[in-house]
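First the structure, which I've put down as structure tokens, then a few questions once you've had a look.
What you see is the complex with one protein chain gone and the rest in place.
Letters A, B and C mark the chains as written, and numbering starts fresh at 1 in each.
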Amino acid sequence: MTERVGVYVCHCGSNIAGTVDVEGLAQWAQANLAGVTVARDYKFMCSSLGQELIEQDIKEQGLTRVVVGACSPHLHEKTFRKACSNAGLNPYLCHMVSLREQVSWVTSDKRLALEKAKALISAGVRRVQLHEELEPTEVPVNPNTLVVGGGIAGIQAALELADAGYQVYLVEREPSIGGHMAQFDKTFPTLDCAACILTPKMSDVGQHPNINLLSYSEVEEVSGYVGSFHVRLKKKARYVKEADCTGCGICIEKCPKRVVDDVFEAGLGYRKAVYRPFPQAIPKFPVIDRANCTYFERGTCRACEKFCPTNAIDFEQSDAFLDLDVGNIILATGYDLFDCAKIPQYGYGRLANVFTSLEFERMCNAAGPTEGKVVLRDGVTTPRSVALIHCVGSRDKRHHPYCSAVCCMSALKFGHLVMEKTGADVTSFYIDMRPLHKNYEEFYDRLQQEGMHFIRGRAAEVTDAARLPGEEGKLIVQAEDTLIGRQRRVPVDMVILLGALQPRADARETALRFGISCSMDGWLTERHPKLDPVATMTDGIFIAGTCQGPKDIPDSVAQGAAAAARVQGMITTGTVMIEPIVASIDEARCSGCRICNNLCPFNAIDYLEDKGVSFINAALCKGCGTCVAACPAMAISGAHFSYDQISAELEGILYDAVRGNGHAVATPEPAAAGG
Amino acid sequence: MHGPSSDADFLAEVIATTPGAETLITCLQCGTCGGSCPSGPDMDHTPRHLFAMINAGLRDEVLRSNTPWYCVACYYCMARCPKDIPITDLMYSLKRMAVREKLYDDRDAPDWSTSFIGMVDSYGRSFEFGLATRYHLTHSPLKKVGVGPMALEMFSKDRMALRPHRIKGMNQLRAILDTAKAQEAV
Amino acid sequence: MRYAYYPGCSLTRSAEPYDLSAKAIAAPLGLSLEEVDDWNCCGATEYISINKNAAYALVGRNLALAAQQGVSKDLVAPCSACYLNLRKVDHYMGVYPEIRERTNAALAAGNLHYEPGAMQVRHLLDVVVEDVGFENLKERVVRPLDGLRVAPYYGCLIVRPQWNGGRGASPEQSGGGGVDPEYPTHLDRLLRTLGAEVVDFPLKTHCCGGHMTQISADTAYELIRRLLHNASEYEADLIVTACPMCQLNLDAYQSQVNRHFGTSFHLPVLYFTQMIGLAMGIAPAELGIGREVTPAREVLGRIGAAAPTAPEAAPRRKRDDKALPMPRRREEA
Partner (left out) sequence: MDETTFEPKIVAFLCNWCSYRAADLAGTARMKYRPNVRILRVMCSGRVDPTFVLKAFALGADGVMIAGCHPGECHYLEQNYKAMRRYEMLRHTLSAMGVESDRLRLQWASAAEGAQLSAAINDMVEKVRALGPLSWAGNWSENGHHLEAIERLANEHAEAMEVSA
């Protein structure tokens, strides 16, 4: 070994130094590890001074390899690689050892911590000496972007990009964009009308020359990689020719079939079999709901067809498939509302006048089933008293352990609307009031002044079993008022359940389809919880809005814009560096057994009939290394994770192991394994 | 309200004697238990409040509380607790601790339980009539005046036995119970 | 089908009618209930209040005997308190190693041993619903309970806590157990199968007061009053239960409650086994009917008579265009 290795141990303030004897570790490395030219410890390696230290040594001491013992490579690998290249050293000749996440933060015993740190450093030193210079491949970034989900987050992202002059494909699975926000009446804390602020943005999307709106469509398949993804879309049959439809709505008028609208009206209202979710729908074209259409059921009716002035109805239409090429993808797939019937003690589905928050949003909406009138299930009676129950399915181990973040504010908003529209008495049953953002606490204060009642206690049950005078014919909410430590029964006419925000039922499939990960709950996982909230582990795929976690409209909009900004950065740069961590096949060694061919889920491996060997397409290879491990002839090598590099790391990591037993035996070598 | 009697180990002690009660430290103080409790109105502290007191180490006040003795073991609190706290079992634990340390103001409930156990220990079965007599004669008989007719009804409907049934394996049962009680003592 | 049968103390006398009716319907329904030999008391809610390990050991003996006698893997308890205690100890011995060891150490003193899971503890109601099934039951009905408005009363201990539910419903409903801990429907469906009119009884899983009748009568009376009040609000003719303690409190203390609150409830309380027996045409005497403190004879006379038209239980909804659709209710399993 003629490599000159520099070892740098970071104190990370006291994060590492507090547990690991960093000076001792550096000295030990210098004294005991073959190839180490210089070993230093420094307060903050990631600081500019720390980086300069490395650059200086590379130049002055002629270092050919660098090992940095600091935090997780996921945080600062880029930083130190950059420092190396600044000093003219190929960035891939640098290796990071995680002394913080893997040693100091998880170990209490200082002696054992130092032992472990030594092993990891020695592994790094051995490994790095076998590193090869690698050049990331530079690929062009297709300037077109796919935005999945037409809720407020997706709309914001699409508009930001389109206004910046880039082509956007906006995919929405429902007949219209707008998402949950389109269902709402007012928005907290300003109480401006959701439609008034949303519909202009929706029509901008509809008219924007740079936005190709694909509603009633879903992503079927995604392949490729950052800069050039290939996406296959399914455009579900509308049975309405968009080219001919004027959106006059006569078909809807004439359709004889009325069905409960479980999606847009949250089950509180009806729609026709041919429908447009709401008047301001974008696009304006209606959809024929095949499952409920009389013609599709019985082969007769065709009323819509008869009356359509432009013959836009087409019962023969079938699903169409569309192939798109895009450089980046933004996922804004939104959330589902918790199924409140899963908490039977609240009586949803059994007690007529128990409503969900979404039902109530529709009820308050002037365009909703009750024209904005707050009434009981009978559709006519105005409630004189209303109870709001927080945390329905949230902060509950049996359902969702997390706080849904928006319910407290929704409750305050509902309280205001109920009082404004009906003058009814409103009581909120809360565990903790969490009005977290700008002007939210003030809104809470306002509602207190407006006379809304607050009981600190999670509602135990809602019952129609009257027990005391004044309870007959009412719904009784029973809870402990924890501030006085007494049980209370509050008789009301109407109960509104603030159901949890939960991940889309198909969130896992979505994550899998786009090659990103999601949490145990099903929220899509960001690259870094604080410092990289809209990127994902997969380059070129970003997330925005409630698909990443519960959040309100301002946060969703901010994330949509942030994701768009990230994509713009990619586009303006024009190219993207692809990690050179890929596999390649040594034709001389390849026996053409083809075992590897079907192992690759990205079809990066082809078999060259003429040469009788397999070949790996570097552009398609994602570098998992499975084929490398599978090749019986050891003909495939994985860049940066080669057999020799990993073996060396192993030897280093076990430098202090007792080999009395094992060492006597020749360790299995490639040749032997060749068979 | 904290006093000289604050006992830092009380929480740990309560958890240790209750299967699965580690979750007690995650109590949200949401009051679902207190709101669900059928006899909540009769308790001097709601279960939730009691948990806060346990957390504060108010050993004496907690063990003197009538709350556990008013628990009807309906398990509503346990079925609804968003933090999976085994509340009913905690009530049993508090009763046992109170009995061991003779910390209860109203003797009725503890004595009822003790009389019941007396029956089981000597016959292997419970014996309502014996139980009623043993308990009510030694115990606030006045309270029971109203119940007289009911007892008569039960006799007349042949629903109250006058003689206890002793199980065959009484010695076996005793051996088992004695061993178990010895464990408890440890 | 053969079952190990654990009647429990109540059924030997105060709830003998439950035992009689259970045995009376068992044979025709193809159930053979074989009593566990020399079983002992389950400790009710009392033993555990004084001594934990002994309480587990007490129940442990019954489980061990049942396993040893090997009649069947299914151990059936008609009494909800017994059912809970048997199930609880079996469950805790399985989940908590220290409880398993201590309990078996105690059992060893009586040359007994119990492996958690050896017995499957089940409530008689669960056996009838799951193993006999509504279809078979329907075929046995010769005298439908037409015109009888019944309030199905489950009480607490066959539905709670989570690990205690019987089989038959989705885990999500019960948080891991079987039936919904808040709003079960299997007894409702059973009684409907017998031809009775079943009221949507909101307090179906509320507490009857348990042992409070002995300790704090006022507390118990109020809980009993709530149930009687609600059942009569819904114009039920009688209450049907699956638990001796519930039956005792609602039936035997009804007159006390009336005296205490100046009310005049007259709501007979019968066991579901008695209702099945009646529908199967078995003579009331054989079912122990007549031994309830609040007589049921008059009410039972209405069977077959025209059903009284009762007001709709659920809040009324006007059927016009304005009425908003009800959310879809979860299908009854």
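In this text, a contact is a pair of C-beta atoms (placed from the backbone, for glycine too) under 8 Å apart; a residue touches a chain by one contact, two chains touch by 3 or more.
Quick caveat: nothing in here was measured; it's all calculated off a predicted structure.
Colleague: If the full complex is used, which shown chains touch the chain that is missing here?
Modeller: Per the contact definition above, the missing chain touches A.
Colleague: Tell me which residue among A:Leu322, A:Ile581 or A:Ala618 touches the hidden chain in the full complex.
Modeller: A:Ile581
Colleague: For the chain that's not shown, point to the residue among A:Thr37, A:Asn86 or A:Gln102 touching it.
Modeller: Among A:Thr37, A:Asn86 or A:Gln102, only A:Gln102 touches the chain that is not shown.
Colleague: Just checking the interface: what residues of chain A touch the absent partner chain?
Modeller: Within chain A, the residues touching the omitted chain are 72-74, 98, 100-103, 105-109, 112-113, 115-116, 119-120, 123, 508, 511-512, 515, 517-520, 525, 537-538, 581, 593-595, 597-599, 601-602, 622-626, 628-630, 632, 638, 641, 643, 646-647, 649-651, 653-654, 656-668, 670, 672-675.
Just so we're on the same page, only the chains that are shown with their structure count from here on.
Colleague: Would you kindly tell me how far, in whole Å, the mean C-alpha position of chain C lies from that of chain B?
Modeller: Roughly 23 Å separates the two chain centres.
Colleague: Using the touch rule from the top of the page, what residues of chain A touch 2 or more other chains?
Modeller: Touching at least two other chains: 345, 398, 461.
Colleague: Mind pulling the residue numbers of chain B that touch at least two other chains?
Modeller: In chain B, the residues touching two or more other chains are 76.
Colleague: Spell out the residues on chain A that touch chain C in their complex, using ranges where they run on.
Modeller: Residues in contact with chain C: 260, 267-270, 341-342, 344-345, 348-353, 356, 359, 369-370, 375, 377-380, 398, 461, 463-467, 473.
Colleague: Quick one: which bits of chain C touch chain B in the complex? Just the residue numbers, please.
Modeller: 9, 12-16, 38-41, 43-54, 56-58, 60-61, 92, 95-96, 99, 102-103, 105-112, 156-157, 159-162, 164, 175, 181-182, 206-207, 209-212, 214-219, 223, 252-253, 255-256, 259-260, 291-293
Colleague: Inside the complex, what are the residues of chain B that reach chain C?
Modeller: 17, 19-20, 38-39, 42, 69-70, 72-76, 78-79, 86, 88, 92-93, 95-96, 99, 108-110, 112-114, 116-117, 119-120, 124-128, 135, 143, 146-147, 149-150, 153-154, 157-161, 165, 167-169, 172-173, 175-181, 183-184
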